[in-house]
Each structure stands twice: as structure tokens, then as C-alpha cells.
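All protein chains but one are shown at their positions in the complex.
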Amino acid sequence: MRFIRDEIIEKAKQIKLLAFDVDGVLTSGQLFYTSQGQEIKAFNILDGLGIQLLHDHGIKTAIITGRESEMVAQRASELNISHVFQGCQDKLSTMQELLDNSCLEFADIAYVGDDLPDIPLIRQAGLGVTVPNGHLFVKKYADWCTLTSGGNGAVREVCDLILEAQGFLLLSLEAILESQ
Amino acid sequence: MRFIRDEIIEKAKQIKLLAFDVDGVLTSGQLFYTSQGQEIKAFNILDGLGIQLLHDHGIKTAIITGRESEMVAQRASELNISHVFQGCQDKLSTMQELLDNSCLEFADIAYVGDDLPDIPLIRQAGLGVTVPNGHLFVKKYADWCTLTSGGNGAVREVCDLILEAQGFLLLSLEAILESQ
Amino acid sequence: MRFIRDEIIEKAKQIKLLAFDVDGVLTSGQLFYTSQGQEIKAFNILDGLGIQLLHDHGIKTAIITGRESEMVAQRASELNISHVFQGCQDKLSTMQELLDNSCLEFADIAYVGDDLPDIPLIRQAGLGVTVPNGHLFVKKYADWCTLTSGGNGAVREVCDLILEAQGFLLLSLEAILESQ
Partner (left out) sequence: MRFIRDEIIEKAKQIKLLAFDVDGVLTSGQLFYTSQGQEIKAFNILDGLGIQLLHDHGIKTAIITGRESEMVAQRASELNISHVFQGCQDKLSTMQELLDNSCLEFADIAYVGDDLPDIPLIRQAGLGVTVPNGHLFVKKYADWCTLTSGGNGAVREVCDLILEAQGFLLLSLEAILESQ
């Protein structure tokens, strides 16, 4: 695994909930429109397994996005992401409510975002993460930037960081090796 | 922000309207065709917020494209782009008419294009911009070339340049930080 | 324009017909399948204008592909490509027939292909071209390899080479500049 500063590892150790934006994070930011009025989004298989491994070890996940689409609902359902907030204009307030209902604090969450509306939540989150394709301003406020761009496995990289920091990543590997 | 020559900043300060081509600028230039006769275009989330921020600060936007599609109409409507010219064969005349009706001059507009038919308008525009994936000839006539390629946030880069030159970019950030 | 060997320029001067493969040349090689049995191909806007400029200057174009799809028929029709051979198993024989009917010789044609079945035609063509994403063996037999990969404007690059060699490229630019 790439070298990661101790400070980031320490933050990752505390994470009980990983929240992320959709466009530019779970996707590359491409919005496909068809001539019949349909929309298409491209997710990535790598992120899916990372989210599943977090769930296996009791770490929760949430989606917070400014847009609304059927595709996000479908992907979230497939991955058993219990908290899905679409059409969200104020991501920080949304997260505050979620925390209030979950007995969690900002230090317990990691958040991955790529553009200006993500900055307030990135600043408050215990671990604020952005992606290489993110806006320059977002990079200034994030604790950490993934190597992989959005839609190519960026969220998996954050999942791996959290799993590694909490000692679960090798356990996941061993479970897979032993089960077979 | 990347280093930008003073001359470009000066031009960007004057811009009251940002116009852009679609294929190769707002998209990567890919034209998706389906076996049932549908067409698909892939826009980018980053451009959307840039256009919205321009509108917030009173800078208008326009689309001028040689092709015609439902997808462009839909995306333009979603982003509240008031001036949309599709199937346009003579982009310079179209812009001339738009300027006549808007009490604007060529020095007041920026235009982003990627291929030969864009050159006349790029030459006349106060700020003529192209993209890395643009034709070599277009690059010779453009004042500026974005770092990001079309469909990956090139238009956002021009929005940021204009916002920055006019002192609005940090204001946008502060508005977001304070509203939450 | 990039440096091009005299030998290639000489070959390009003779070209009266540009033929090309589809998958990997006019597209990136991606074959999109939908869960409802549709297929999708992604063409590129840059290639379209190049083909149109060739036609403007009396140079013909042809598609020769081993697969069959509605999308190719649609794109070819849109671009007025008169010779379209789909489901073609022996590309060299197909071209031989086309030449016989057109009073052309192999020295008069350029052909762009990316994989083993393209090699016989690439060897016979006056100008045999491949793409960076083409198979290693094809590169050994091609006279020239584009800088741009298939689906990103590779065919446009060949169009520009032919137009430039025959003195038409600057004419095209001047026509555009003067018409507006």
C-alpha cells in the first residue's frame, strides 16, 4: 500500500461511517443523456466490494448527493447502503441530522467529495477526502486525496485505508483464502 | 490556480457572456449511437456547477453547435442556459445576431471551440478558448487552451478563469462556507 | 503538424479513396451491450469533419468491417460514406472488387486497420495505416501509425495527412474563414 501519513491513519482508525458524493466520486463525473430522455451513470465494480467489506466489519456507509436519479437508488440498494440522501442542497445539515440519529460524531465519519458544495462537510468530517479529478479548492480543505480518480475505484481506496487502519484488510483477505 | 498570463486575465475581466460548442467541448467528442437509433452524449458534472456560478454572478451563457440533439436541449434546460443554437452552420453570424439583440460586443464574450468551424468565432471573441483535444489549427487562433480536455471539465476551467478574474471565485466559496 | 517522412507524404499525395475499419479505428474498440440486447458504439466528432473535408475535395471514403451493426449504417449514412461493407470476412477481396468497379488501383487507396484481419489490406494499400491501440503485428506491416488512438480522432489524423499532402488542408481553412 502507498505510504500514508500517521495522522491520516489515526483519523481512519476512528471511522464508523463512510459517506460519499456520487458524481465525480462514485462515478467519473460523466452524465450520460440519451435522446429518449434517459440518464446513465457508470459506477465501478471495485467500489462495490470495498463497501461490502466495510459492512462486513460493522462500518456503515452513506450516499449524499445534490442530484437525484434512479441509478443511484438502484446501485445503493444493490450494495445495501442504508443511508441515501439524494437532491441534497445542504450536505452538512443532512449529515448533522444523520449523526444526531445515529449517536455518532463528526470525528467518527469520513466523507469523500469533489466540488465546492462538498467543502463544508469535508472540513467537518473526521477524515475529509477528495479525488484527483476534484476541484482545486476542495483539495486545499481535504485531509487526503486518493490516487485513483472518481469512478475508477477512488471509494475502494478509502475503504481499504479504513480497513487497513483498523486491521481488517488482511482479515478480509484471510477470510477469502480460508473459505475456499 | 495555474499561472495565467496577465493578458488573458485582462480579457477575462470583460466577459459578460460565455458561449461554447458542444461536441469536444462540453463532451469528449464521443457520439454514442445505439442499435435502436438512439443517440447518447456524456456531459460532465463539473461544467454544470461552473455555469451555475456564472449565472449567480450575472454572467450569461450560450450554446452554439453544428449538430442537433435532444440531449443538448435537456442539459441546457437543466442548467438554465437561455441561448441555445443547434444545427448552426455559421457560428459567427449567429453570435453577431445574439450580440445585436443583447447590446453586447465581441469583446464582451468568451467562446470555447475545438474544430475548424469554431475558428472565426474564436478569432472574433474577446477571449477565444480551445481544448487540448482540439484541432491544431484551432490552437493557433485561440487566446488560451484549457488544461482539462472536453467533457472532463474544460468549460468549468473557463468559468473559473472568468470568476477568478472578476473576483467572484472566492466569493462563491465564501457563500458556500457561510450558508452552511 | 507533426513531422512526417517524405515517403509517407508521397504516398498520401496519390490517395483517391480512404477506407477504414470500424471497431478500434472509428471507435476505441469498446463494444457496449445493454441488458435488453441493444448494442452501442461510440464514434468521434473529429473524424466526421475530416471525412466531410475529404468528400469536399473529391476524395472518396469506404468502411470495411468484419462485424455488422445498425450504428455503422447510421453513422455512414450521416457522413455520406457511399461504400459500406459490413460482415466482411475477406477485406482484401472486398477491396479488390471495389477497385475493379471504380477504375482505381491499390496505390490510390489508404486503409486504416487495427488487428490481424486488416494486415493483408494494409500491405496492399498504397498507404497502410494503423493506430496506437492496434495489434503489434499490424504495426509491423503498416506504413504509418497515427498519434491519436481509435475513436479519439485517428481517422481525422489520416484525413488531415491526405488533405495536407494534396494541398487541401489550408484551402479548407481559408474557405471556412472567408465564408464567414
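First chain written, first letter: the chains are A, B and C, and each begins at residue 1.
Basically, contacts are C-beta pairs under 8 Å (C-beta built on N, C-alpha and C of every residue); 3 or more make two chains touch, one makes a residue touch a chain.
Everything numeric in this text was worked out from a predicted model, so none of it was measured.
Novice: Please identify which of the visible chains the hidden chain touches across the whole complex.
Specialist: Within the full complex, the chain left out of view touches A, C.
Novice: Of A:M71, A:L104 or A:C145, which residue touches the hidden chain?
Specialist: In the full complex, the listed residue that touches the missing chain is A:M71.
Novice: For chain C, which positions touch the chain that isn't shown here?
Specialist: 23-24, 29-37, 40, 67, 90-93, 114-117, 119-120, 133, 135-137
Novice: Can you name the residues of chain A that touch the chain not displayed here?
Specialist: 1, 32, 34, 38-46, 48-49, 69-71, 74-75, 151-153, 156, 172-173, 176-177, 179-180
Convention: only the chains that are shown with their structure count from here on.
Novice: Once you find the CA centre of chain B and the CA centre of chain C, what distance in Å lies between them?
Specialist: Those two chain centres are 31 Å apart.
Novice: Rounded to a whole Å, what is the gap between the Cα centroids of chain A and chain C?
Specialist: 43
Novice: Can you list the chain A residues in contact with two or more other chains?
Specialist: Where chain A is concerned, no single residue meets two or more other chains.
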